[in-house]
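The complex is shown incomplete by one protein chain, all other protein chains being positioned as in the whole.
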Amino acid sequence: MGFEKFLFYVFAFITLWSSGMVVTRRNPVHAVLFLVLAFVTSAALWILLEAEFLGIVLVLVYVGAVMVLFLFVVMMLDVDMAILRANFTHYLPLGTFITVVMATEIFIVVGSENFGLVAFPAPEAVSMAVDNTRELGLSLYTIYIYPVEIASVILLVAIVAAIRLTLRQRPENKYVSPSNQVHVKRFDRVRLVKMASENSNFETPAKDTRLDDGVTK
Amino acid sequence: MIELWNALPLVIQILLKIVIIVLPLLGLVAYYTYAERKVIGYIQVRIGPNRVGWRGWLQPIADAVKLMMKEIIIPTKSDKKLFLMAPMIAIAPALAAWAVFPFSEDFVLADINAGLLYVLAMTSLGVYGIIIAGWSSNSKYALLGAMRSAAQIVAYEIAMGFALVGVLIAAGSLNLGDIVTAQAGSVLTWFWLPLLPLFGVYLISGVAETNRAPFDVAEGESEIVAGFHVEYSGMAFAIFFLAEYANMILVSALTALMFTGGWLSPLPQDWVDGIPILDDGFHWLLIKTFFFMFLFLWFRATFPRYRYDQIMRLGWKVFIPITIVWILVVAIAVIYRLPPWWSA
Partner (left out) sequence: MQFDAANLTTILPEITILVTACLVLVVDLYLKEKNKDVNHKLSLFGLVIAVALTGVVGGGERVVFFDGNLVHDRISDLLKGSILIVSLFVFVYARSWLKDRNMLVGEFYVLGLFAVLGMLIMVSANSFLTIYLGLELQALCLYALVAFDRDSKKGAEAAMKYFVLGALGSGMLLYGISMIYGATGTIEFGQVAQAIAEKGLSNQVLVFGIVFLVIGIGFKFGAVPFHMWVPDIYEGAPTPAVLILGSAPKIAAFALAVRMLVDGLQNLHSDWHGMLLILAVLSMGLGNLVAIAQTNIKRMLAYSTISHVGFIFLGLLAGSNQGYASAMFYTIVYALMAAGAFGILLILSRKGFDVENLEDLKGLNDRDSWYAAMMAIVMFSMAGVPPTVGFMAKLLVLEAVIRIDLVWLALVAVIFSIIGAFYYLRVIKLIYFDRPMLNLPELVTTNGVRFAMTINGLALLMLGLFPTALLSLCQAAFV
């Protein structure tokens, strides 16, 4: 058994084990962390397949950004697992039955008979000089330019939809816009009013309009 | 000598290389803390540490010994396993990123094609240590610090990533060594000039990514005590400290590499060819890195802490638009071969 094969089995085992933990952990934060682990080891598997761009991007995007936000949300949630699990056993027999049927079907179809080395011979190794990131970029932006553009529209829609569904002015929120704060002028807050003196014994200084200039207008 | 080296098994070679990289790095981290206290001391017209050893030179070692002797206190009802794992998760990516770092033309541990992406991926993992530490401590201040830090790092990572996209367009490669050679020439052909806005964005985002002042709201001593590591003590705390400083060194070194020509000499090649000190070499990289490391300290001594919403505003509404526009500018410049950078 070569070193690469050994690495493959190690990573594959960790991937499967951590995926199993994702669904069986009671604590949602632990589940998310196991999911992160599963992503990292799948990235390692991809790198073993010499798809280093995909592997690194998986870590960068999913582990580095998406899962962080996921973790963020899960930590804030107050999930009562007892309620979630109340009906668990109720659906268990049906669920198990369907799972077993599906798994059997998949095992029958996705076996070495249909997907073995005969049907899919291993591709010839390319030289190290081939930069597969560059190759990927070239085919994405020429052959698959149309799907790439559609994908970008989907992301735009996701932004619009998320903002529409969440952004709202809430009256109970005491948020003060910093730019409004900065732009406040003295005239907006303080007004100097010139009044005649209440007591007529005092003589008001005549024609003293210094305070008026530009202040009370 | 070289024959002896080649005779060693590959795994041993790699391990030795790792040791050669990591040991000096940790030493640098230790003396970086000393430098910080000294520099900030002088900026504030103080002397700084001067008791342990000559002019305080043994201070970092004394600190390390003290931290090692201290007890690691684990808060009740905390998630013990995660609590202890968090510091390790924090430091691992900070060290792992050095794997693809080219120290000179031929000394690099792993010369991979997608080096830049690898560095980005590794730095993006650092946030897990902070989040896990904050959550597992079972403390409100720690959780608040973790939340702040997570949002901040995710926000600035985008600006940072976009700035690096500009670099990779300019260099036409993701390999860090190729990025340096693409800047060959003189100080004027380094990327800091054509990518000036990206250079600024990268440097500032780097400060924000490492949670350093003036973006250190994740620690925010005056507001949330010490943020995510408020419950940590002893060696566990020390490792967070190490990770933070290792990250600062990493960002400085990467800035030196990607915007100021790495190991290249600032003078034109034909002037300095063959002259020992002025010619290209590792020492130039060191000088540049130290300069950026010094900037980190200077920032801390100079600027007051940003308010949290100002940080978010700066990241999302200022930096990201700047980088997107400048990526466009760079792309056009590259296509039309703007001299002197892309005339070839």
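We call the chains A and B, going by the order they appear; numbering starts again at 1 in every chain.
FYI, a residue touches a chain if its C-beta (ideal position, glycine included) is under 8 Å from a C-beta of that chain, and two chains touch if they have at least 3 such contacts.
Because the structure is a prediction, the values reported are computed rather than measured.
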Partners of the unshown chain among those that are drawn: A
Absent-chain contact - pick from A:Met76, A:Val153 or A:Val184: A:Val153
Chain not shown, touching residues in subunit A: 105, 108-110, 114-115, 142-147, 150-151, 153-154, 156-158, 160-161, 163-165, 168
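Keep this in mind: only the chains that are shown with their structure count from here on.
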Mean-CA-position distance for subunit B and subunit A (Å): 24
Contact footprint of subunit A on subunit B as seen in their complex: 82, 112-114, 117-118, 120-121, 124-125, 127-128, 131-132, 135, 143, 146-147, 150-151, 153-154, 157, 161, 174, 307, 309-310, 313
Contact footprint of subunit B on subunit A as seen in their complex: 29, 33, 36, 52-53, 56-57, 59-60, 63-65, 68-69, 71-72, 75, 131-133, 178
